[in-house]
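A single protein chain has been omitted from the complex, and every remaining protein chain is retained in its original position.
Coming up: subunit A.
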Amino acid sequence: MRPRPLTALVLANLQRQLRDKVGMFFIVVMPFVTILFVGMALGGDAADAKLPVAVVADTSDPVSAAVVAELESDKALQVRRAESAQEVRDDVRRGELAAGLVVTPGDTDLELVMTQTSGSGMAARSEIDVAVGRVAAVLEATRAARAAGASPEQAEQYVRKAKEESVAVTVASTGGDEPSRPTGFAYTAPANLLLFTFVNSMAVAAALVESRRIGMVRRSLAAPVRRSQVLLGEALSRFAVALAQSLLIIVVSRLLFDVRWGDPLGVGVVVALFCLIATGAAMLVGALVRSPQQAPAIGPPVGIVLGMLGGCLWPREVAGETLGTIGYLFPHSWAMDALLTLSRPSAGLGSVLVETGVLAGMAVVVLGVAMVVFQRRALATV
């Protein structure tokens, strides 16, 4: 007779998890409802929906005309002309515009109108930055040609030629990028993966508290097994649930929302490390909390606050610098950075070594503390 405590504990705990209807709702249904709604709110499929932008400009001024032309050629933007800066401000405030741009002839400072808290504003800003940058480059190149002794006509000719070449290059690169253009879901899918994996791990710790309360842990220790095996079996059970939650979100978001997660190895390592941290947190809750009702009461609020700080509920830029910095004390921010980096086409595990290292360190610390606490609180005092 060879005892199989790990198999026994993992299978029994998974069976219990599957019987928990409320728990399964939060694991199987809730993440996708959230991803769907938040993803749509953050711009959904950006390839279809253009960002509305208004420009106040006098097109008789060549620079202003160039900026307007650049903006109108941007496929991500829907540009309309506005009469006054005030009109633009009002429309931005009402949310009718993602952003507005006021160009004053002769003035080199352009006024950008947007609200601090909108994701589409951020997106529009980056598009405007690119357009203005192109115009600025043309002006700079023309001035350089003139300074080098070319006549105005010659200078214009050189610059137009250079611009045509650069446009060719640009078209080639954006053309290649088109299928993997990030959508609103590209942000919310990883954000909710982290949020739900962590929150649900803390909530399923209730089953562990219940095992302690009804004397199941004690009874299992009376079997011919070692304490460390029971401890490992309980930890492995939580890890399996966390990993299943993550995999479910990755697969379903890929199929339903066409989210590109990037390098499988990199994503696998980051997600596995995050799951280990969630397991540690679950074991801590399982060891410290007295009644099974307390675990679902404590877990989700903690998980949601950490999610807020880590940019799982809204983009971290929105929260401001102080909160963003605090966020880096917790695993969510690091995992979020890693997953967003990995979603870029050429990124791999090598691009997220720092984040992976920090997550591995956190996993060691949290799991270590959790194991010691669980050993003392739940196993020694049987």
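The working rule: a residue touches a chain if its C-beta (ideal position, glycine included) is under 8 Å from a C-beta of that chain, and two chains touch if they have at least 3 such contacts; residues count from 1.
By our rule, contacts and distances are computed from a predicted model.
Of "YceI family protein", "ABC-2 type transport system ATP-binding protein", "Secreted protein" or "Urease accessory protein UreD", only "ABC-2 type transport system ATP-binding protein" is the UniProt protein name of the chain excluded from the display.
Only one residue from A:Met216, A:Leu236 or A:Ala347 touches the chain missing from this view: A:Met216.
Although one chain is not drawn, the whole complex shows that of A:Val225, A:Ala272, A:Leu288 or A:Ala347 it is A:Val225 that touches it. One chain of the complex is left out; on subunit A, the residues touching it are 1-5, 7-9, 11-12, 15-16, 19-20, 211, 214-216, 218-226, 382.
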